[in-house]
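Here's a structure for you.
With one protein chain withheld, the remaining protein chains of the complex are depicted in position.
Up next, chain A:
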């Protein structure tokens, strides 16, 4: 058993504090300051604590925009991630099990979905044609379309580890394709479901570009967009800006505290060739 390297540990911890913790401490401290003090941009202990007042100000700003944004973001995240995972799992299952000459093409589409940058204005054009531009359902469908590929890859690798004999047994017991998948296979996919739900929730919640393009308008703002509205409106009100950053960092933080391992598993999938 090699000895622990204490000198190296001390250096590593010190550097990590300076590089990674100080920016977060700065967010926290500035969020507690008065407007004048926050505008100095100092990394210092607040002379007056205005945490509660800042919180109330941020929530009330622009007719409770932040509350509306949190509701919008929640709807967007829950709906798109749920459908993305169900549809993605269905594709991954069929792709993994069914032999067909289309498999090569479908695999190519999945990879294309990971690599190709979405064509923005043509997507808006399509959404307009089907009457879903500037609507929440439209944005939800867009998030699903862009997120599917990643989910399919995660699921396909996992479904490969489930023995085919199980499918055969279920079929002989009279299960059709839908029963087989939803009653037999899906419950076995719980680990990868948790992983993909958590990872994609963080992704969709933090998404800024797609709401910016496909769901413009203050009434429709998602949380990432409120951040921007604040920063332009309160160009000198750093305390409120940082309070806002703090508030929208809490959901990912909670996810990370509870699902640390699943997040890591999902994000490092593919690092080890299996």
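Operating definition for what follows: contacts are C-beta pairs under 8 Å (C-beta built on N, C-alpha and C of every residue); 3 or more make two chains touch, one makes a residue touch a chain; residues count from 1.
By our rule, contacts and distances are computed from a predicted model.
Peer 1: I want to check something: the complex is missing a chain, and I'd like its UniProt protein name from "Succinate dehydrogenase cytochrome b556 subunit", "CoA-binding protein", "Monovalent cation/H+ antiporter subunit E" or "ABC transporter permease".
Peer 2: "ABC transporter permease"
Peer 1: Per the definition of touch given earlier, which of A:59, A:78 or A:175 contacts the omitted chain?
Peer 2: Checking each option in A:59, A:78 or A:175, the one touching the absent chain turns out to be A:175.
Peer 1: Quick one: which of A:68, A:91 or A:192 touches the chain that's been left out?
Peer 2: Selected residue, touching the omitted chain: A:91.
Peer 1: By the contact definition given up top, give the residues of chain A that touch the hidden chain.
Peer 2: Interface with the chain not displayed, on the chain A side: 2-6, 8-9, 12-13, 16, 19-23, 26-27, 30, 40-43, 83, 87-88, 90-91, 93-94, 97-98, 100, 106, 109, 113-123, 125-127, 130, 141-142, 144-146, 148, 152, 165, 167-177, 180-181, 202, 206, 208-209, 212-213, 223-224, 227-228, 231, 238, 241-242, 245, 248-249, 252-253, 255-256, 260, 263-264, 267-268, 270-273.
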